[in-house]
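For this view, one protein chain was removed and the others were kept in their places.
Order of writing sets the chain letters: A, B and C. Residues in each chain are counted from 1.
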Amino acid sequence: MYSFRNDYSEGVHPKILQALTETNLVQTCGYGLDSYCEEAANLIRQQCAAPQADVHFLVGGTQTNLIVINAFLESYECVIAAHTGHVNVHETGAIEATGHKVCTAYSPDGKVTPAMVESIVNANTTEHMVLPRLVYISDTTEIGTVYTKAELQALRQCCDQHGLYLYLDGARLASALTSAESDLTLADLAALTDAFTIGGTKNGLLFGEAVILSNELPKAHFRWHMKQRGAMLAKGRLLGVQFKELMSEGLFFEIGHHANDMALKLRDGIAALGYDFPTASPSNQQFPVLPNGIIEQLIERGYVFEDDHVVDETHTCVRFVASWATPEAAIDQFLKDLAACK
Amino acid sequence: MYSFRNDYSEGVHPKILQALTETNLVQTCGYGLDSYCEEAANLIRQQCAAPQADVHFLVGGTQTNLIVINAFLESYECVIAAHTGHVNVHETGAIEATGHKVCTAYSPDGKVTPAMVESIVNANTTEHMVLPRLVYISDTTEIGTVYTKAELQALRQCCDQHGLYLYLDGARLASALTSAESDLTLADLAALTDAFTIGGTKNGLLFGEAVILSNELPKAHFRWHMKQRGAMLAKGRLLGVQFKELMSEGLFFEIGHHANDMALKLRDGIAALGYDFPTASPSNQQFPVLPNGIIEQLIERGYVFEDDHVVDETHTCVRFVASWATPEAAIDQFLKDLAACK
Amino acid sequence: MYSFRNDYSEGVHPKILQALTETNLVQTCGYGLDSYCEEAANLIRQQCAAPQADVHFLVGGTQTNLIVINAFLESYECVIAAHTGHVNVHETGAIEATGHKVCTAYSPDGKVTPAMVESIVNANTTEHMVLPRLVYISDTTEIGTVYTKAELQALRQCCDQHGLYLYLDGARLASALTSAESDLTLADLAALTDAFTIGGTKNGLLFGEAVILSNELPKAHFRWHMKQRGAMLAKGRLLGVQFKELMSEGLFFEIGHHANDMALKLRDGIAALGYDFPTASPSNQQFPVLPNGIIEQLIERGYVFEDDHVVDETHTCVRFVASWATPEAAIDQFLKDLAACK
Partner (left out) sequence: MYSFRNDYSEGVHPKILQALTETNLVQTCGYGLDSYCEEAANLIRQQCAAPQADVHFLVGGTQTNLIVINAFLESYECVIAAHTGHVNVHETGAIEATGHKVCTAYSPDGKVTPAMVESIVNANTTEHMVLPRLVYISDTTEIGTVYTKAELQALRQCCDQHGLYLYLDGARLASALTSAESDLTLADLAALTDAFTIGGTKNGLLFGEAVILSNELPKAHFRWHMKQRGAMLAKGRLLGVQFKELMSEGLFFEIGHHANDMALKLRDGIAALGYDFPTASPSNQQFPVLPNGIIEQLIERGYVFEDDHVVDETHTCVRFVASWATPEAAIDQFLKDLAACK
């Protein structure tokens, strides 16, 4: 038995727990103005080769998305996203609750292309329609795919041509950047986006998203935005301590690598048993199609995972997620158990 | 040297750190649907003598206030608060950002009275004005005062008479309930309010506010409100583990008592040295008036505390806060040092 | 030369101008509480066979849509609409600006079906997604089609089954109800919807939309919603006088009939010249496909009309609209001129 439900089923990576424990009784000021946050921000700026970037630490992903997006947009401006985009589907209308429409294009692989962007820009041309102004992408995407540098450069060029901001949601950025299909670096992201996030929650932290702002527009008053939306953590040092540890000695990438390795081992093992994967994912989420009878047997054996969508009356596409905490032995055992199902 | 800046200068109470450490690798589902949250909610329901109440765990105070208030109000309805109310002054317009006006009455001691409520109700009577619908109070208040049971009962009666909801922000509730001036219990709060919070951030947790909903209105879809505002923690178990520990074996009250004891010792010591306290606070925040020269000497000696307001050209009212982490020795040393200033 | 651009190119129907002139110097109270508004509301209630309905008069369509929809929805609830729906495409994100997402289904003919509604309901089932709560339809639709009674009954049944409100935008309701393809009456609309509007702007008034509320929910404080969104006309009597005249002696239907007759004559004449209409419209908007060269010649001759969409490199689908003011002679002349183009 093991839970492959998501990459936030456990608490926190032991190294980070140790850092929190060691610093526990140090007195600091609140709200992210402490020295741990400053050190963590400096580490991120260095690794992003972006000395001018502003770095802020927030608690969660939906919170971060709604604040970043609203900080860039005027009331009448809208977001462009893939129809699968987290901001479109899984945030209970958080973006709309700040007043902004999300205009979507159908994307089979979860990625946004310049053609999609242009179709939306070209369809919204007068004051009777919203004004497209920011492109939202996620890396990895919601279905596990990753962007290449060429793809991101093409999006950047398209955004520049149309006066759009480019924002990358990196909730699973460690898995993306350490994927074999990605040739992107943190420095590329800082150079090619107006803002992006480094996700902590799904990469070993208790919680936390780092926002890296390259664009000048939202810098001056980003903390006002954070506070107004309830995203300024009183004990901000908790984010500083965690991100400082995460961005030190390669832990961020180490965790991403491990999660990917475990997911790909799982994928290859499942595929070897003859099951299909409708979307090819090179990252820590895998979406095989399993017969419902097999799914029931796996559940009986104590495995936990989520349905993604119904394929037909007898088959379901399910999601398996690996993380920093997934032991190789759990994969081995699962594959044995799957082979034993019939 | 010591920081009396606030009650969230350190990390987390050791008992709670231990609980987090012990449960760290247990796999749970996300978003507060785990068994720790359920156990913590049950403990709270029991101690509130409110088996029908709904209990939710959120991350921070401003976040909680904006979600609870918005969950009760229609678009055209407003909040009634003291002019000192946290939602009026220190949340960067978070309530207004959800669309609701905050109507305030001047309150010298930070508490809301039925007369204040009625003055606002009586001034807003037609569709050209907002409709008052929820009374926001905090206990302790922003300036350290606390409500008595009689005061809260009177407010409840006033609210019932005018069709208003009553919401109590308990960011510093442990200090309030353990204050010598308070005769309120958790059960009283559950019985007399439509919603109230038990603050964790300022009472030993890493972070966290528990919302107790007695009123039926917001129960069915409160989680939709939480998610939409980015307040649903992915690793919700962190809140469950912490609140379970906090509400076990009297830790909640123990922490409140200690903070109050330290603050009152500080108050008495400062008063004995001849300094005034414009507002009498029986809780963990103390507001003495000090000569600016003395303040400078204290700062030089490494003491940290905040200015509250300027009194005159040579005097400032400052704020000292004690917490679960404040050692008695720090108070003793401070009082010696203060006595040595001239 | 003639403008077929829309049904609001002129001022006001002469009968209504006369009514405004005759009542011009009568003193009334403001904000729609005058006797003209009361008389107009009574006429509407009578013709809707809905003595319990509330009737309000607003200025414009987008204003009305955003107020009605927001009055029904909680913060986390969303609207269901066709992808062509006015609230989705042509209101500059007005619904989102009140905080609500618009979830759309692709609709070739601009109408919403129960299957579309259910596809959206079934896709939004947890607190991580918005909660569908109101179905927005328009009659005539944005592309000229109309609902039958059976279609509206099916939608009502679907809404009841899923706990949804049904709101019908009647900006062009006169044209819809007088269309040969419609078997609906005002009484049917009052019985089958939770709210609907009777459009005045596109049916001979200077401006104005009447909102008929059958559902109890938004009744008590609808005027608060109106005022908050800037939709309460100071000289509300202007709406009362106009709607009283419009709903007297069948003027509402007479105007609809005339607009339809002129549009159908135009349609038949254009079709007789061999041009196609991709969508069959039985109402006052007609969408023929014309060669771009013909379009240029028509423009040179002084005709005004709008492009709807590009068909191919040499053809465009254009929109012609007839109204209360369209003289039959203008149609005759246009058809002669079109025949003369080559």
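Things to note:
Everything below uses one rule, namely that a residue touches a chain if its C-beta (ideal position, glycine included) is under 8 Å from a C-beta of that chain, and two chains touch if they have at least 3 such contacts.
Small disclaimer: the values here were computed from a predicted structure and weren't measured.
Of the candidate positions C:C37, C:V59, C:L73 or C:M247, contact with the hidden chain is made by C:V59.
In the complete complex, the residue from A:Y36, A:Y76 or A:Y147 that touches the missing chain is A:Y76. Think of the hidden chain as still there; on chain A it touches residues 70-71, 74-76, 98-99, 127-128, 130-131, 221, 223-228, 232. Seen from chain C, the chain kept out of the figure touches residues 2-3, 5-6, 8-12, 14, 17, 20-21, 23-30, 59-67, 91-94, 97, 201-202, 206-207, 224, 227-235, 237-238, 304, 325. Counting the whole complex, the residues of chain B in touch with the unshown chain are 75-76, 78, 89-93, 96-97, 99-102, 127-130.
As a convention for this text, only the chains that are shown with their structure count from here on.
The chains that touch chain A as well as chain B are C. With centres computed from Cα atoms alone, the innermost chain of the structure is A.
Greatest Cα centroid separation from chain A: this falls to C.
Chain B and chain C have CA centres that are 51 Å apart. Averaged C-alpha coordinates give centres for chain A and chain C that are 42 Å from one another.
Contact of a single residue of chain B with at least two other chains is seen at positions 224, 227-228, 232.
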